[in-house]
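Please read through the structure below; I'll follow up with questions.
Here the complex is missing one protein chain, while the rest keep their positions.
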C-alpha cells in the first residue's frame, strides 16, 4: 500500500515542502519538488536525536519537541535551528487566516518582575524602541516594540510579577508608508 | 478519603510488608507492622531515581523497572539491590501455588552458543555441579545445577545457538533427605 | 573544643549554596570523607545539589532573601544536621563579613577568609589604600572619596581623560561611569553618587584612570591566615558580556614569563597584606602596554576555579578544607607549575540573539560531552525545571589540552558533543567565540563581545545538506507520529511518542 503525505517544514524562517511516500518498508522523500530519494529516520541516543538517511547520506540531528503545534528544537553539529513541521493542509489553513510580520502586542515570554515602563498610553513609538524592562534571573531584559505606532494600553505596573503569555503593552501599528 | 493498601516487598531475598495509607495529600507508611511514619517518594533525575522521605529521613534510590511482575533494579550508593514489590493479595496467591528454592530446569538467560555439555540423560548430579557451558560475548559461561538429582533431558546440542528462556537441561530433583 | 589549639576538626560540612558550585563542593567534601549537608528552597526540592548531599535541609520559599540569604536559617540547619563547618560557595553570603562572624559566633568553622579580610576587600577605597601601602600597583586615581567636582577634575587632569568614576561599594560592573571631559564631570559625579547611595547604601565615589582596551587577568592565591601565601598562577577572563565573565582560560595568552612572575608576586603580596586565609583571587587590569593594576580581591572560591585546578593539578576545594581545619596550605610554591592549557565555558540559560536575556524552562534533553580532557560541573540534569529565581548558570564546561590550539580544538569538539535542549542557552555562542580571530590569536580584550558580536548574524549559515537533513528529520518524524509504521500503535494525540519510537527501534521492533 502506497501512502503519500505532504508537509511544510520551516527551517530558520525559510519555508520548504516535503512529500513523504511510504510503500511497505520503503520510504521516499521529495524536498521542494525535487527528485525523490530513499530516506529513513531512526530515533537514537535515547530519543534525544534522529539518525537521518537521505539518498545514502547519513546525519544525526538532535531534536526535541518544543510545543504541540509542530515546533521543534533542533541542533546540528552544535548549531541551533528553529524548525517546525506542519501538515500541508493545516499550513494552508493558517496562512488563509492571515497574520504577518511584526506584532503590536508585547507579551512576556518568561516569568519576571516589571522594573521599568518607558512609555505611556497615547505615546508614539518607533519599531525597536525600548518599551518595558522585565527582570528575571537577576538580569534586566529590555523589550522593544515590534512595530512603529501608538501605545494603546499599558497592561502592567512597575513592581508587578508577570508570567509567560501575559500581555504587557499593546501598540497600535501606524499605517504602512 | 483514606485509602490503605498492603504490599509485599522483597529486598535481597528478604520479605517485608509495607502498608501505604493515603489521605488527601498525606501518605503514611508502616513497615513490617511497625509504627506509621509520614512518607513520600518523588521521582527525580529524569525518572532514573526516587527521592524517598520516611519520617523526615531523605534518601535517593536509583530505580528502574526490570520486568512487568514487580521486579525492580535498585542501586543505593552504588550498591545493587534485588528488589521486587507485589500487591499483598497477589503475593499470597503466588505462594499458594507453591514453588520454592532451587529449580531443576536450567534455562538460558542470555543469548549464546552451547560449547560444552557436561552431563548425559540419566546421570546423577549434585547441586552446584557444572552442567553446560554457553559462550557469549567471547566468554565462557558455565551453568551449574540448582538442585541435586538426575538429568532427565538435555534439550540442546553443542554448537547450537540459544536464546534467553530456552530450556537447556532438565534435572529431576532427588527427594530431600 | 578542639584538642590542639590551632586545629579545627569537623566531619560534616553544610554547603550554604545551590547549583553547580554546591554540587562541586559536595563532590570535593565527599572525596575527603566528610559528610555533606545541602540546603534547598521550595523550587530546589528536586535540585541536583539537594539530591547528591548526604542530607538536605529545607530552608524556605523561592526568593533568596527568604532562604539562601537568611543567615540564621543556615546556621540552624548546620546545627540541626550536626555540621561543624559551613562552606559558602560563591555569591549569596560568601563575601558577607556578618555571616562569617555569625557562623564563628555559633561555634562553627567558616570555610573562607576572616571577616576582617572581607571587610577590607569589600570596600574598593579601603583595598586601594591597603594595596598602595603594600606596594601593589593600583590604577592611578584618588586615594579618598570625592564629593566635589572640582577635586575630581583636578585629579582627572593629572592622570588624563578619560577617567572612571567608581562606587567604593560597587562591583559586578555596577556603579561605574566613564567621564571623557571636565564639562561632564559635575553631572556624572552627581548621578554616580546618587546611584551608589541607592544601590549600595554608600555613596563614596573615587576617580580612577580609565584603561582603554584592557584585559582582565586574575591570580589564584591560597593563604594560611598568618601571613603565609602562595599563588596558583593566573587566569584570563576578558571574554565578558553584560560585564560578566563567560569564557576563562589559564594560562593567559597575554603574559610573558617575566610579566607572569611579576603579576603573581603582586597577588601574593596582596594576600600577605591582609593575612589572607583560604582561597582567594586577586583581580588585575592589564593595559595594552603591559602595565597591570590591582582591581579588587574576591574573597571566595571563583566560578572559574576549575581551570586553575586542571593546569596546576591542585584541588582548590580540598585546599580550602585543609586550611579551614588549621592544617595550613600544605603546598609549596616551588612544587607548582602550569601544565597545558585549560578553558572554561559558562553554560547559561540565555539567548545570545536577544542581548543574552535569560531564558528558562525544563531541561528537555541533556547528554554531557565525555572523553579525554573534558570536565563538566553541572547543577542541572535532564528533566529538571530551571527555577527563575536564581542566576542563569546551568553548568560549566571545562576542557584541558596540551597547548592552547589543542585546548581550543578540544573545546570545539566538546561543545558540539554537548546535547542540551530546553531553555535557550549559549553553547552556540561559545562556538562562535572560538572561531573569532581575536580569540584565536589571544588579543581579545574585555570589549571583545561588544566589538565583535553581531546578534543578528552570528550563527553559521546552513548548507544545502544541513537543510536536507533537517527537513527530512522533521517530515519523517511527523509522518511517523501521524501514521506509525508499526502495527497496532495509534498516533499519540499529545505529541511526544518519539522516546517510545526510539525504544521500539532500538529493541528491533520496527
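Letters A, B and C mark the chains as written, and numbering starts fresh at 1 in each.
The rule is short, and it goes like this: a residue touches a chain if its C-beta (ideal position, glycine included) is under 8 Å from a C-beta of that chain, and two chains touch if they have at least 3 such contacts.
Keep in mind the model is a prediction, meaning the values are calculated, not measured.
**Student:** Determine which one of C:410, C:425, C:467 or C:481 touches the chain that has been left out.
**Tutor:** Touches the omitted chain: C:410.
**Student:** With respect to the chain omitted from the figure, which of C:402, C:435 or C:450 is a touching residue?
**Tutor:** C:402
**Student:** Which of these touches the unseen chain: C:35, C:306, C:352 or C:423?
**Tutor:** C:306
**Student:** Given that one chain is not shown, which residue among C:83, C:271 or C:376 touches it?
**Tutor:** C:376
**Student:** In the complete complex, which positions of subunit A touch the hidden chain?
**Tutor:** Here the touching residues of subunit A are 42, 44-47, 49, 51, 58, 60.
**Student:** So that we can see where the missing chain sits, which residues of subunit B does it touch?
**Tutor:** Residues of subunit B in contact with the hidden chain: 3, 5, 7, 9, 11-12, 16, 18, 20, 22, 25, 27, 29, 31, 39-50, 52, 54, 57, 59, 61-65, 68, 70, 72-81, 83-87, 110-112, 136-139, 141-142.
**Student:** Which residue numbers on subunit C touch the omitted chain?
**Tutor:** Per the touch rule, subunit C residues meeting the hidden chain are 23-24, 27-28, 30-33, 46, 52, 306, 309, 313-315, 318, 339-340, 362, 367-368, 370-378, 381, 383-385, 401-402, 406, 409-410, 412-413, 417, 499, 502-503, 505-508.
One rule holds for everything that comes next: only the chains that are shown with their structure count from here on.
**Student:** Using mean C-alpha positions as chain centres, tell me how far subunit A is from subunit B in Å, no decimals.
**Tutor:** 49
**Student:** What whole-Å value do you get for the distance between subunit A and subunit C if each is reduced to the mean of its CA atoms?
**Tutor:** The computed centroid separation for subunit A versus subunit C comes out at 32 Å.
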